[in-house]
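As you look at this complex, bear in mind that one protein chain is not there, while each of the others sits in place.
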Amino acid sequence: MASESVTVPAPSAPTSALRRSWIARFSQWKRTWYFLRRNTLAMVGLGILILFAVAFIYGITYSAPGTSAIEYCASDGYQTPVTQPGNPCVNWNPTICTYPLGSAPPGPNCYETPTGFPNFVPPTIFAAGATLGPLPFGSLVWPQELSNQPFFYNTYALLVKGTVNTLFLSVLIVAVGASSGLALGALSGYFGGWVDEVVMRITDIFLSIPSILLVIMVIIVGETVGLTTFDDRLWLIAAAFIVVWWPLYARIVRSQSLVVREQRYVEAARASGAGSGRILRKHVIPNSVYPVFVQMSLDVGSIPLLLAAIAFIGFVLFPSQLVPEWGSIAAAGVAVLPSLFKQCGVSGAACFIPWWQLLFPGLAIFFFAISVNFFADGLRDALDPRLRR
Amino acid sequence: MAGTPMSEGTGSTESGPVLLDVRNLRKYFPIRGGLFSARIGNVRAVDGVSFRIHEGETVGLVGESGCGKTTVGRLLLRIIDATSGHVFYRPTPEASARIEQDLRELAPFSGPDGEGAPLPATAQQALEELDGIADEFSLYRKSRHEMRELRARLQVVFQDPFSSLSPRLLIRDVIGEPLEIQHVGTRQERIERVQQLLQEVGLSPEHAWRFPHEFSGGQRQRICIARALALRPEFIVLDEPTSALDVSVQAQVLGILQKLQQDYRLSYLFISHHLSVVRAVSDRVVVMYLGRVVEQALTDELFGRPLHPYTQALLSAIPIPDPKLHRERIILSGDVPSPAAPPSGCHFHTRCPAVMPICSKVDPPLLENRPGHWVACHLYSPPEVLGSFEGAALPEGSMEVSGASVPGTATASAAGPRLAP
Amino acid sequence: MDDSAAVAPRSVELGSDDRSGASEPPAVASAGEVPASGASPVVLDVRNLVTYFYTYDGVVRALEGVSFKLRRAETLGLVGETGCGKSVTMFSITRLVPDPPGRVVSGTALYRGANLLWGIESEAKFKPVKGTNRVKVKRSFRRVKAGQARVGSVRGGGIAMIFQEPSQAMNPIFPIYDQVGESILEHRGVELVGELLAAHPDPAAFEAAADEIRRAVEAGDTAALREATRRLGTAVGLASAGVQAYYLARQEMAEGRPDYDPSASLKRIARRLYLSGVQRGFLRRELQRLEAERDLRHTYFEEMRQGRSDRIARGRAQARRFRARMREFGYRLPVVKRRVSRPLRDELFWRVVQALEGVQIANPVQVARGFPHELSGGMLQRVMIAMALASDPEILMADEPTTALDVTIQAQILELMNELRHRRGTAILLVTHDLAVIAEVADRVAVMYAGQIVEMAPVKSLYARPLHPYTQGLLASIPRFDQPGKELASIPGSVPNLIYPPSGCRYHPRCPHAMPICKESRPPLTVEGENHHVACFLYSGPTVQE
Partner (left out) sequence: MRMWVYVVRRAALLVPVLIGVMTVIFVLISALPVQDRTCSFYHPSAHSSPCSTEVQCPGNPSQNCPNPVYEQAVNALGLNKPIPVQWAIYMGNTLTFNWGYVAKGSALGLGNTGSGLPGLAGQPVAGVVANFLPYTLELALLSLAIILLIAIPLGNLSAVYRNRPVDQASRIMSFSGFAIPTFLLGVLALGAVVFALGGPGAQSPFCGAHSPVYLDFYGSWPTPPCAPLYGTSNIGINQYPNWLSQGYISSPTGFPTVDAAIHGQWALAGDTVIRMLLPALVIAYGTIAVLLRFVRNSMLEVMNQDYIRTARAKGLPESTVIRKHAGRNSLNVTITVLGLTFAGFITGFPVIESVFQLWGVGRLFAYSVIGSPINWDLGVLFGTTIFFTILVVVANIIVDVLYAYLDPRVRLG
């Protein structure tokens, strides 16, 4: 009987079976990592993601600076009657003067602007009539629609705090949604029959309701039922998104496990007496999990986008507190823009466009999403042998 | 289904006791369609198949694609359940004797035409008795628990070595899986067993810590064999084990299989469309066409003197790696009909070179033409069968067809029948 | 790697040394019908094919210097284990190697005196990546395109191919008549239109219209031209530009001067006819194509001067020129449904039906209307063959044509191919792993191992006395149902990984007779008796001149 001419490593010092299997598995991951490393974009994405992780930790430890007017207004939402005496947020009216870059300031409380764009003042804090000095990212003007008075918030502080909420929400939602979808999808794909029918019809239903709408409905119902505190709201949002999210994963996993189910190795396992539970555990799920990884990493990026969209259409995600997520900050920033456009355009009166309110949260969302996409794309290529060229 | 092999003739006398006794096995897959995807028909994948497998023998199951040979394999392992019929596991001699009798009793009533007709008393009790025997021996009557134990003794090796190993598992886990499922031994013992198995199929113990994608087709197939052997089974279904491999590697694998058969005293059901390979390895051959057995005999008998026109055509179609060899082919016209709508009467009559009027009307019974040589063809049907159809004279065609000589006849008869170890 | 310049003398000299060999009676299967193959000319001459695949893991050296010749009406069997490069050879010849990752690095394939792989070396630059064993390939897409255009007309024209898995080789979403029809339209367009013109109810009217066109073109009078062509067009059922171009091209061909330059004439035509954007587009493409095909064209005119098959040559030249026009009408979604005018469409459908009858399909009309998924494998393979024969090719390359089929069907297909080559004198390159099939149908056999031809001989002498250890092992390992006693041998080890091919003779790790020299250097192809070539150090015959 001929022996294969495979390069057999010389039987080294007897290592434990467990250790060897781990070595082998590790070599698998090294292989994936090898292909991932080849992919520049993926590496860039990974780098940015690491930065975000750092920001997350920083955000947890960060506490907003002392009791400036900004913090004062930040601390009480728009619940407190604004007529309360001593509230610097009252009666604010952004009448300011601007002057082109480089020329001499005509007076106090005037801001130099890029030549040609008299409306673009640099990031600055506006308090009642006076300037409180520069802050990173300047201030945020809370739009009229959302409360009955303009307030000033420290965009920087909000961003840092918002990072925590946003990332927490994204990861939580994707993790729970994916795992539940994985379970259900695997079951329905493997057993088929009426189980499959039921699960798939349910996914049909949920997939055909536009996600934002469903999320908002759930949150609103929760609100009216009386879940109003900040934590309640956080969990409520998470729950709403999970309701929206699991069917997607169920679909993916199902289609995968339909393929796996027909594989010969499953049949072989069954032929030697394996029960459904074991086959699901050992064969179906492990073999259909990779696309889920990819989809998960994609979705982590897309949840902040959806949050932003929801916040933007004017739905207040975090009413009681003003430590929202990126979307709400950006939305609050954008919401004032159109009116300001009009104002600036129609009346020649001096006005300003607080562009930084929109820009910085927007950039945060953008970079997070795009880095996640880069990474997910690289991951897909690394995990899919067909694409290894 | 009219006749079933009543005794294995010369074959059975020498070979060991019956391991598996397949009786009138049927498997119909529904065809769904129409507005409400109702069952609008059946694919008759397996349509009344009967044969026996003795201890330590290799039965070859040949036929073209779509003739249901793979389905038979899966039915034997009860990976899927049969529509009707039974697979008796180790029936006692008297039990099989009873089965013979009862089936003979029932023969006139069974089959598609006999449905629904009220049975006479004798047949009725025969049926009940058969039921009793089935309760005792049939795989399809085993409880989940019994089945679980039986599975340790009945194993399978598949055609495609690439889809039959889970890419996520280490070879150690692949081969160890059956042991794990059946809770055999401790973790350490299992690992040792796996390494031993690897050596037995000619791989190195070190390979236990690799992943399937690191192996070539031949090596993968060996791993599959090792997995099948893990539980020391009595019987292995080999479903086209070599048709995905190169010839040189194929020889290796066949060698291993034969060696293991002696070591473990295994019985094989060797499913293949490659007749040369079947001839090389099997003791008895069953030829299937469209879900039915058309011919069954000892290997050399069958290859030496094929009786059924289909078998003859099949043999004559095999290319032989010898340009000097001269022989005139029987080229069959047309394709294999769809098993969803098999032709009436003899399924083969649409392509048969020696077709007679009766063929399209009456199912030819599977009858013992020579000791141990069973054939289902009206050319060899006894007068009483043909008598049922007017104008029943043995036509000219039959002579030259049955006489059509195929290469290898001389050598085969010289070699004499090979018998099971 | 030799270039096409030095080709001509060699081919003659090689031809002579082969003629002696080929004079032995051809294989039984093809007894009699084949014209004395000694006289039959070489239709395909492949030299030193080198094809690599540039993957992440490294450069797979799939082919290392494969050379062989194919004669008229001969069947050459290319046999070997999986991954030995037999299919790659076939695809390399017609530039069908999937790219990326594969590239034909060098080599020549002389077909009708023209090198199909001309300029293949200049198509890409290779730069090894430091630290890895990968190579970065930088392609010049313009050159690649030109190369593709060069073989474009030969593919399916002179050299037709059929593939292994017919159910996947047919496009699932187009009906059969469409897929066969477009092939016919591609290669038989001219004859079709010619017949349609001839079948025109009133030839006189046609001629008159034609004269009008010529006059109009001379005068550059567009209005008159449009009018005349419209009449002609409706008369023949072709859109006007097609007829104009066809007609003018035919005019200029008829004048058949030796210095005749179609591309120039086409420029002229393009200038004269005020063509629509689409028409100008395809004329431009046609010009490119003609540039690329110049050397092919010359061979045709040589033939003309030899007075050999004058008509065929002209037909081919016309066909090539006309194809471009037909495309404009022919190639949209279901070809034969749209854009092609009704008369041509109907004609085409019946051509398809005829073609299907030609490959013994029982109910050609239903089959022609059907879709691939409705047909069985054997049926589809027949359709594939019909498609390949649409252009009456000189060479038919078959890649494992029967591997996916049952034995009885396989017998039918092989029978068909045999009978076809005897009727039409087509040369067949049969790629398969099944030595038995080769023995049945082939005249000569080339055994490949790890990207090299290790042995090449007439089928009889190869099976009678296989020389190369690999061939011997291979033959020993085949189970034969006519020799039940036979003990199955097997070749130890497995096919080498071609990223790190063994040094010297690539077979030496598995070879029972391996010698020290086998590790060092690659054995040359030596002649061992009647036209029997073998590459092994065990034999010391004269090396093949090359």
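Note that the chains are named A, B and C in the order they appear, and that numbering of residues resets to 1 at the start of each chain.
Here is the rule we use: contacts are C-beta pairs under 8 Å (C-beta built on N, C-alpha and C of every residue); 3 or more make two chains touch, one makes a residue touch a chain.
Being a predicted model, the structure only gives us computed values, none of them experimental.
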item: Touching residue (missing chain; options A:Ile242, A:Ala268, A:Val300 or A:Leu358); value: A:Leu358
item: Identified contact with the non-displayed chain, of C:Gly85, C:Gly152, C:Gly493 or C:Pro523; value: C:Gly152
item: Touch with the omitted chain, as defined above, among A:Ala183, A:Leu234, A:Ile370 or A:Leu383; value: A:Ile370
item: Positions on chain C contacted by the hidden chain, ascending; value: 94, 96, 98, 100, 141, 145, 148, 152-157, 160-161, 163, 165, 168-175, 182-183, 186-187, 285, 327, 331-333, 335, 371, 373-374, 384, 387, 391
item: Residues of chain A (touch criterion as defined above) contacting the omitted chain; value: 145-146, 201-202, 204-214, 216-218, 220-221, 223-225, 298, 301-302, 305-306, 308-309, 312-316, 319, 327, 330-331, 334, 337-338, 341-342, 344-346, 358, 362, 365-367, 369-370, 373-374, 377
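In the analysis below, only the chains that are shown with their structure count from here on.
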item: Approximate Å spacing (C-alpha centroids) for the pair chain A, chain B; value: 59
item: Intercentroid distance (Cα basis), chain C paired with chain B, Å; value: 43
item: Gap in Å, rounded to a whole number, between the CA centres of chain C and chain A; value: 56
item: Multi-partner residues of chain A (at least 2 other chains); value: 2-4, 6
item: Touching two or more other chains - residue numbers and ranges from chain C; value: 490-491, 494
item: Parts of chain B lying in touch with chain A, wherever the complex brings them together; value: 74, 77, 79, 147-148, 151-152, 154-156, 158-160, 163-170, 172-174, 177-178, 181-182, 187-188, 191, 202-207, 209-211, 215-216, 218-219, 224, 227-228, 230-231, 252, 255-256, 259
item: Interface residues, chain C side, partner chain B - complex; value: 27-29, 81-82, 362, 376, 378-379, 406-412, 414-415, 433-440, 459-460, 463-464, 473-475, 477-486, 488-491, 494-495
item: Chain C-touching residues of chain B, taken from the complex the two chains share; value: 64-65, 216-219, 246-252, 254-255, 273-280, 299-300, 303, 313-326, 329, 331-332, 334-336, 407-408, 411-412, 415, 418
